[in-house]
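All protein chains of the complex are present and in place, except for one that has been dropped.
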């Protein structure tokens, strides 16, 4: 059986179109789309949450010539290619490993999105958007009618599957969740908590958030479930791997590299 | 034995002088100093990390007429006194509970400081400052020569004492800590990691920090130990309680109210 | 005859709907809507221009449990509750006095608005808006054909009724007003004078404005009538008092507390 | 007797040196120094508070070839020379009238300053600065021990001399002034009131200030005396006229053009 | 034959309407429209690229009472009228020379525009806009199919006619231009080069641009032709001269004052 061979240009075009890369706004450091090219052909794909040194090393070891990530290479702005950065770029360029990154376009995608996928994994049906960023909603929201602690247990089971642990305030006995929202990654902030209150959300599932959000949540009787930044953002890139397999027959691997956060 | 009775004015003056409240720069939401007055006298003191509803309720129950906190009432800016905010302010004003808050002046204090106290609790001797904010160093730094995993174990023991848990990358076998830094609270950020690298720090002990700091730390072979925002900031307010007992004979209680963060 | 008793929630909902509180943009310090809650019921209303200590004291004396103001409590941002601020908040909370504030939503309201009401009191018929702020016009404008000094005299009579005095350049003999504009409060500024010139306004009636506007006005042959910040903003809150009386049968009092400005 | 004739260059150099024009910071619109030149010689000087059309017309009528003002021509930024601006500039250029302006350098001057001169006129001895702007203090402060109403009466007498009127809250019977500050012109603001409180000032004499300062002053038991923007800034330019007479023997006239503010 | 005599007001109204002066956005220093008035009548017009001293002097010598320019008097913001500025303003005001300036409204005009006119002079047919500024396109773009060096030669011939010289990278032998864009004046920048790449432009004709644009252009295989800031902006003002001649019968002169840039 022959190995598939697809032009990098075609793969990038397919991803850009599927994710509407040029239309979705994002933070300056995101640089969505192809971040590093390769000599031109893709035979095998690796997907990971972060474009870390470990992900690049494992992608090379796996024989991939394209790495798809959620957090790309450029969040810290311009960095000289010295020390470990030099090693990292040399590993990509000398091994012909291209890198494609998709941040908010992947978070909010209707099919591949981290938020929609997490809702599905938790058995929740979104009926609207949450966590406005400029012109788009990053997260999702929906209605439910179940004991909050049952929902928390499902989140715990999910996080455990990805090596993570859940942190939350203990729901009052008998507390029920009527309106929930999900915002993966760094989803707890003064803004998202205010939006939750304004929109009647009683249970907010996020990746992580700073200390003051835990205090504020209790002040406002909001149950915030911190499910882990890494764990909540593992589903989107896997969905993209499956998408490329379906479209181009490319084999793919998920590089599971939890950071503890 | 008669109950001590000290004027609020004298207690506030003593704290302002000890902490150099008017000299130390801070974020706008900190509002260091007396945040809420009372009818004029202090008989009993409560200290807590956060000025949460729970802290105010417990302070009232404990019979305190002064609550000293590290995170005060005004971080979210102006808030209407409605709903739970109304309850909170009415609890303070109708029970005569004054609130005194000290953020950076307490973090960096040479004797009562959260950072110095945490270093002492870990058996570390600071020889300089770390984590510059405007004109001051918030954290501390020092030299050591010991296996990094031994240091991490001491941090774990400390956090466990305050109901917290430690998160960190597993140090490579044989890795030794030669230069450490401490920045309590939200101490891990792009800035503090850069400062650590620039100053040769190999082990950074913080309260918390967002996901990307865990990725960046590994990229630069920096061991970041996340010891919990709450746990790392419990020592300063206790030191202030002891200070007021010594100075004025006032009894005091530490309100242990962990948030899980 | 039994005293009326209306839930605070209902009163606030009625005011928010009538004034479109959530839709009208404003300055950050305005904080339109309910600023301080009370135990839940309203029996008597007081209205005043400013949420000053005097207004709160008199509202309490009058037996009101709701004070409606045009200038609320938060224009200076976060302030510690110490000294006179402590007294002020304790007076509200211990006497169960709620405070509702409405700034621009009240200035520009088509029925209760300070600007429309002042135009009516001066016998002027507005045919358009003036003094754009973001998406709304705060003031009003209209046509006339009368000697400017006659209009000035009517303004003087109005201000005198509210304990104020009018300041203006003396109109040239025979000068007639063809196009006028009103902007109550601090309505004279470089911007409003430029707008007046651009739109052919020859007579501008305001509350107050800094020195340079008096110089600029003369430079451009514009008659600016400074009728007093306080006096020009007394009508809106009275209209709201009457509105609540009609809607809920609540008795109300206007607290006349001129400041000289 | 021959008419004096001094080169414009020499007059400007003397004023720049005396006022330290190049050293004192100011707002961008101030443009301190020579604002409009003339053909080169000065025989007669006029001084006025504002560079208004009226001042320019009267200066020309008085035979002056140099007009010294406190508020210059450029506060509104770039303006096309059309309409009244065209007339104004043509009047200056065709009549050879130069204009020299000095804003903060004149406000704060130790001898000619509006603030020092006003203090002297009121029989007050400054012992320090007030109203910080960047690196300089614009106003002055000092101690006293006299009934506040006596001081207010002296201010009223001064303002009346310049066609102005004083506005202030009525001091409580028996109230005494122990610490006063003066800031001429638009001296009342949130900032200056806060500075007054922080520095223990009980009586603040200013030119003017917006409505909310009258409310805030009462809240904090501060007596603010509004003596008129125009009146409080008439002394500095007169002192400069006298300075040029002494230095160069130039005759000068004060153009008294009150604006009512 | 009698000399034509048109009111300045009518000429300005005609220009404002033709150029849509009040609608087109521009940089703050542009101040489009009448910049300096005259006693009221226009008999002769001069047009020039820059409102320089030389242009004003020559306009006066030519007997013009209106000077139309592309770069007006106020680009440097407020400037005291001293030294050469004094001479310049005195020359305008004492000789009754009005100045009308039109920057972006003239650059982008469909008939008189510098960009459209330059395209015509080079035999190019625009089919769209280029170089977005807020809500408008300043430049033009179009398709072609010709050797790039032939196009460059036509630009050289054009510039030579206006005393300028062309600077460009030497096109590779056989290189053809398929998509071109024109942005007169300072048209080469990081932004315009990025826009050119994004829109498939292979040949960009500009007035001037800094060094780094020459390096960047080569990096991206973009042929940038620097035709001279002055030369590329000579056509618009001439078109306005012809427009006024047609409309009002006013004689006009083009003042050719190249600066070498």
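Think of it as A, B, C, D and E in the order they're written, each chain with its own count starting at 1.
The rule we apply is simple: a residue touches a chain if its C-beta (ideal position, glycine included) is under 8 Å from a C-beta of that chain, and two chains touch if they have at least 3 such contacts.
If you're wondering where the values come from, they're calculated on a predicted model, not measured in any experiment.
Visitor: Considering the complete complex, which visible chains touch the unshown chain?
Guide: A, E
Visitor: Of E:35, E:101, E:168 or E:234, which residue touches the hidden chain?
Guide: Checking each option in E:35, E:101, E:168 or E:234, the one touching the absent chain turns out to be E:168.
Visitor: Can you say which of E:26, E:58 or E:208 touches the chain missing from this structure?
Guide: Missing-chain contact among the listed residues: E:208.
Visitor: Based on the whole complex, identify which of E:107, E:195 or E:216 touches the chain you can't see.
Guide: Residue touching the chain left out of view: E:216.
Visitor: List the residues of subunit E that touch the chain left out of this view.
Guide: 50, 52-54, 71, 75-76, 83-84, 88, 167-169, 185-186, 190, 207-208, 210-216, 218-221, 226, 229-230, 259-261
Visitor: If the missing chain were put back, which residues of subunit A would it touch?
Guide: So the residues of subunit A touching the unseen chain are 28-29, 31, 33-37, 74, 77-78, 80-83, 86, 89-90, 93-94.
Rule of thumb we're sticking to: only the chains that are shown with their structure count from here on.
Visitor: For subunit A and subunit E, what is the smallest step count along a path of chains that touch one another?
Guide: Counted as steps through touching chains, the separation is 4.
Visitor: Which one of the chains is closest to the middle, using the mean of its C-alpha atoms?
Guide: Given all protein C-alpha atoms shown, the central chain works out to be C.
Visitor: At the place where copies subunit B and subunit C touch, is the share of residue numbers found on both sides over half (same) or under half (different)?
Guide: The interface of subunit B with subunit C is built from mostly shared positions.
Visitor: How many angstrom between the C-alpha centroids of subunit E and subunit D?
Guide: Spacing between the chain centres: roughly 45 Å.
Visitor: What whole-number Å value describes the gap between the mean CA coordinates of subunit C and subunit E?
Guide: Those two chain centres are 50 Å apart.
Visitor: Going through subunit D residue by residue, note those that touch at least 2 other chains and give them in order.
Guide: Residues of subunit D never touch two or more of the other chains.
Visitor: Which chains touch, pair by pair?
Guide: Applying the touch criterion to every chain pair yields A-B, B-C, C-D, D-E.
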